[in-house]
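Please see the structure below; I have some questions.
What you see is the complex with one protein chain gone and the rest in place.
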Amino acid sequence: MIEAVPLRFGIPEPPARPGELADFSYLDVPAAGSVARPAVDTRPSDMRDLAYSLIRVLDEQGVAVGPWDPQADVAALHEGLRAMVMTRAYDDRMTTAQRQGKTSFYMRCTGEEAIAVGHALELQARDMFFPTYRQQGWLIARRWPLVDMMCQVLSNEKDRLHGRQMPIMYSARDAGFFSISGNLGTQYIQAVGWAMASAIKGDTCIASGVVGEGTTAEADFHHALTFATTYQAPVILNVVNNQWAISSFQGIAGGSQSTFAARAIGYGIPALRVDGNDYLAVLSATRWAAERARTNYGPTLIEWVTYRAAAHSTSDDPSRYRPADEWKSWPLGDPIERLKNHLIARTEWSEEQHSELVASSDREVLAAAKEAENYGTLLDGRVPSARSIFEDVFKAMPQHLERQRRQMEEGR
Amino acid sequence: MIEAVPLRFGIPEPPARPGELADFSYLDVPAAGSVARPAVDTRPSDMRDLAYSLIRVLDEQGVAVGPWDPQADVAALHEGLRAMVMTRAYDDRMTTAQRQGKTSFYMRCTGEEAIAVGHALELQARDMFFPTYRQQGWLIARRWPLVDMMCQVLSNEKDRLHGRQMPIMYSARDAGFFSISGNLGTQYIQAVGWAMASAIKGDTCIASGVVGEGTTAEADFHHALTFATTYQAPVILNVVNNQWAISSFQGIAGGSQSTFAARAIGYGIPALRVDGNDYLAVLSATRWAAERARTNYGPTLIEWVTYRAAAHSTSDDPSRYRPADEWKSWPLGDPIERLKNHLIARTEWSEEQHSELVASSDREVLAAAKEAENYGTLLDGRVPSARSIFEDVFKAMPQHLERQRRQMEEGR
Amino acid sequence: MTMNAAIRSAMDVMMERDDNIVVFGEDIGYFGGVFRCTEGLQAKYGSTRVFDTPIAEGGIIGAAVGMGAYGLRPVVEIQFADYVYPGLDQLISEAARLRYRSSAEFTAPMTVRMPCGGGIHGGQTHSQSPESLFTHVCGLTTVLPSNPYDAKGLLIASIEDDDPVIFLEPKRIYNGPFDGHHDQPVVPWSSHPLGEVPDGYYRVELGKAAIRRPGADVTVLAYGTMVHVAAAAASETGIDAEIIDLRTLLPLDTDTIEESVNKTGRCVIVHEATRTSGFGAELSATVQELCFYRLEAPIERVTGWDTPYPHAQEWDYFPGPARVGAALRRVMEA
Partner (left out) sequence: MTMNAAIRSAMDVMMERDDNIVVFGEDIGYFGGVFRCTEGLQAKYGSTRVFDTPIAEGGIIGAAVGMGAYGLRPVVEIQFADYVYPGLDQLISEAARLRYRSSAEFTAPMTVRMPCGGGIHGGQTHSQSPESLFTHVCGLTTVLPSNPYDAKGLLIASIEDDDPVIFLEPKRIYNGPFDGHHDQPVVPWSSHPLGEVPDGYYRVELGKAAIRRPGADVTVLAYGTMVHVAAAAASETGIDAEIIDLRTLLPLDTDTIEESVNKTGRCVIVHEATRTSGFGAELSATVQELCFYRLEAPIERVTGWDTPYPHAQEWDYFPGPARVGAALRRVMEA
């Protein structure tokens, strides 16, 4: 019998706090092209190592290398670049609108654009995406109207959601984009349920759900993996590991002891761990997981390793809890820069074309913003009617809600 | 782009239903002694294979072999055998009491006795056990009074829990046995919280929590593993895989795609998968995990592979959903038989001694039952007072409960 | 027909009519559910439409929300209402809000069945009546039948409803109209008019109460098991009570309630759930808002006590005919 030592309480600490030097040595970055690509019908138990590696396609020179190179044609890559640049322009504009008081709140996805954009362009029209609040890139990639996005953010008279929802809580069924919930993680098991339904009906479309690495701690993450494995649901379960959950670094969610991709292993679900700032890796990993799902090989979990370059939201100030310049040291760089360099390396793009793309995106966003603001903003008070807050609680308005609406109108 | 095939919905089916031949070919049973025993300070990532193997000590001849042999002395084994035999005698008696209407409900642990008994005798007095309703073996191994156990089951005037709780929902702080909850899984994260508290205080005692394999699907299983890994809590997380959750075989909880032990891997928690009907393996695996926890190497998950030989509870009839004789084919046998044979092989026990142990245990249980029934049963209505139902809702009874108690007494 | 048979029949009838209806929950497939409410459905419709689930109420309800968004109509079982809490977030934050937050782009047409109430020696984790929690959540419809005929018709209406419906089943009356006299044998539903259940399709509309016993002196508001307890109390006290079986708690049939209390001027509310913030509170508040000037006596609530449901002292907790009768006398004497 061992003699008793006092127990110690451990709590993971981030590598650097404000004032300290950024340090990402905890992340090891294998060379692009170094990870094997198994056939999609490989048994999960034969590819567990994928959960501990990092799938990368673009090397330091921006050249696509290795078995995960999606061999994407140039038009597709231009389309992806357009959407990423537009997404960043959109984020800039909406951030400004919030500062001007035209809306109450906004959330950027800076540095993570490749994931939602690549995913959107790789999946099919009838597939359903269950996003978080940081997947606006999907809507832009699917060319959902910028003006509609903005009207929602501005809660104005043209807001499809009638001002009831907080800014950025889009819902866009026509773009295969499920209504965003303010409650973390709930959409993950819903994505699995949607995929089960598709399989129950013998349909051909799949679902894809997203959570951040912090949200993997919620119950619905576990429920999603359990149901996905038991029913072999045709679903892609994405974990966007952007290293931070508001002020909590990924170690607080358990990232110091393992990868988030590895969570899937214990459920018998295959997992890919992917450089989320490598647009070609995003296309390729999405394609692999989608093909598995579509051909009845079941679910796949993908951990996208990226970095939340901006504040959590307009209510947040990251300089309170992490080095202000941490992003500069992020080993996986900027997804837009990397795709740009790849296209330039292929002589399919130039700095001039890129500056023009950035400028034209800004112009397009600005024009859309002008139009959207014509329909009102939270600031000028041209918001949807109070009457509408009683609608859509139920399909048919029950007596007690009609009574309450009357009372509201009588000022009771 | 692959062409679309209709999706299929899969649902795992047990190998055999009533009328069919029992079939446990899904379980592969390695030879005793074949699994290596790593040092307790081994990194989790260096022993993942333990989650897919099966630790066994007793070979077909009942001889203890291999690195996991606990080298237990004979007295300790006799003590374990006594507790297992007594537990079975107790279950028999209480099952009869339920049939006689002396209590409303009972749950047996037949075939699983080794786990709670071995665990109880291996852990220390100040450690805290967070059990399910199938761990009565712990109380008997810790020699908690049989009469007190019975009075709780009978809800009589001596019931320490004042008849408020359903039968078998024991609470025995003095035996290091946490209050049993009727809500599955809730105790698992509580065990982690208790262990965190012990570490926070620099104490030396550890916690051990239990769930059945079916309950691994609940949220609190995930919470327990997440918190245990993040704070490296000194806790043992047990999964008793007895193949069934009421009528649902272990595949419904995801057991067809992986082992339950493997769930731990993705959290960076080491996992042991152990023959739960091998008493020596139970001692040995418990010792290994407890030593890790006590020496600040953090949590361990143990999957105990066993079989629920009896009905789920007295309200259940397993012949409706599984072959009536399934247990006969169970590859890991009966834990009592196996320990008995081991001791006989060591010439430290005989059939005669065993029959005498069984007989004396029955006598002891019968005597305890007679005494307990003197204090009343649900049948004769000598149950705790109605007044007491208002106590312990809060530490001090608030005004509104005093008022309600008066109203009850006035028949309002 | 027993109440469980009526509930099974409702699912059977609807599954035949609409193959977007799927049924799942813990032990409900091959086994047919711990209360046998789904017996035979898997054999008839196959395990693609009727299947067991992992033990995860949050997962069950969350998956149902996703399926509803796809276009199915899930009918799920929570094994006991006492175990719905792990699924409350998916009910409150998701199922109840989905239509609203997406402006009807996505909806959650689902029915969540769960046995509730005590009287079977189930102790605190097999006896609870959490209905009032659901009625506080806008977007949920809450139904609680008192007999086989209503159970089938209301369940069919619930399944056809395009929004989430909580369907609570008082387990103590699955087999007969238990009236609180636990010392007497329960008469089976077969000998009760409301135990006569048509085999085919029919609806009992949501949001409509039923007057079980017309009366002039006092209005009793009850639902589920308590409807039968109230009837016993009325006949035993000889008080001419008008017994209203609410059937649907939300939306509430305030017209029927208002009319009755305006007539009787007296009101007794009975439920099994704990008293504080139980649904009786909302009923009492509503009645005095609607009928204040007609009330001749204080509205009384007869409820479970504000304690967990005890095991051995179950009948001291259960609001039986004696307690209800005493309340009737008090309001008549007031």
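Descriptive notes on the structure:
Each chain gets a letter, A, B and C, in the order it is written, and its residues are counted from 1.
Operating definition for what follows: contacts are C-beta pairs under 8 Å (C-beta built on N, C-alpha and C of every residue); 3 or more make two chains touch, one makes a residue touch a chain.
Since this is a predicted model, take the numbers as computed values, not measurements.
Shown chains touched by the hidden chain across the complete assembly: A, B, C. Checked against the full complex, the candidates C:Glu39, C:Asp162, C:Asp217 or C:Asp306 give a single residue touching the omitted chain, namely C:Asp306. Shown as candidates are C:Ile78, C:Val204 or C:Leu250; the residue that touches the absent chain is C:Leu250.
The hidden chain makes contact, of the residues A:Thr132, A:Ser155, A:Gln257 or A:Thr306, with A:Ser155.
Although one chain is not drawn, its touching partners on chain B can still be listed: residues 128, 130, 160-162, 164-165, 169, 171-173, 178-179, 181, 183, 186, 189-198, 200-201, 207, 219-220, 222-224, 226-227, 230, 392-395, 398-400.
Even with one chain removed from view, chain A keeps its contact list with that chain: residues 9, 11, 13, 17, 104-105, 155, 159, 163-167, 169, 181-185, 214-215, 217-219, 245-248, 252-254, 315, 320-321, 378, 383-386, 388-390, 393, 400-401, 404, 408, 411-412. Where chain C meets the omitted chain, the residues involved are 58, 82, 85-86, 88-89, 92-93, 97, 100-101, 124-125, 132-133, 135-136, 138-139, 250, 273-274, 276-282, 284-285, 288-289, 292-293, 295, 297-301, 306-308.
Just so it is clear, only the chains that are shown with their structure count from here on.
Of all chains, the one whose CA centroid is most distant from that of chain C is A.
Note: centroid distance chain B to chain C, computed from Cα atoms, is 35 Å. In this assembly, the C-alpha centroid of chain A lies 42 Å from the C-alpha centroid of chain B. Residue numbers of chain A whose C-beta contacts span two or more other chains: 196, 198, 200, 219, 222-223, 226, 230. Those residues of chain C in touch with two or more other chains are numbered 48, 53-54, 56, 58-59, 86.
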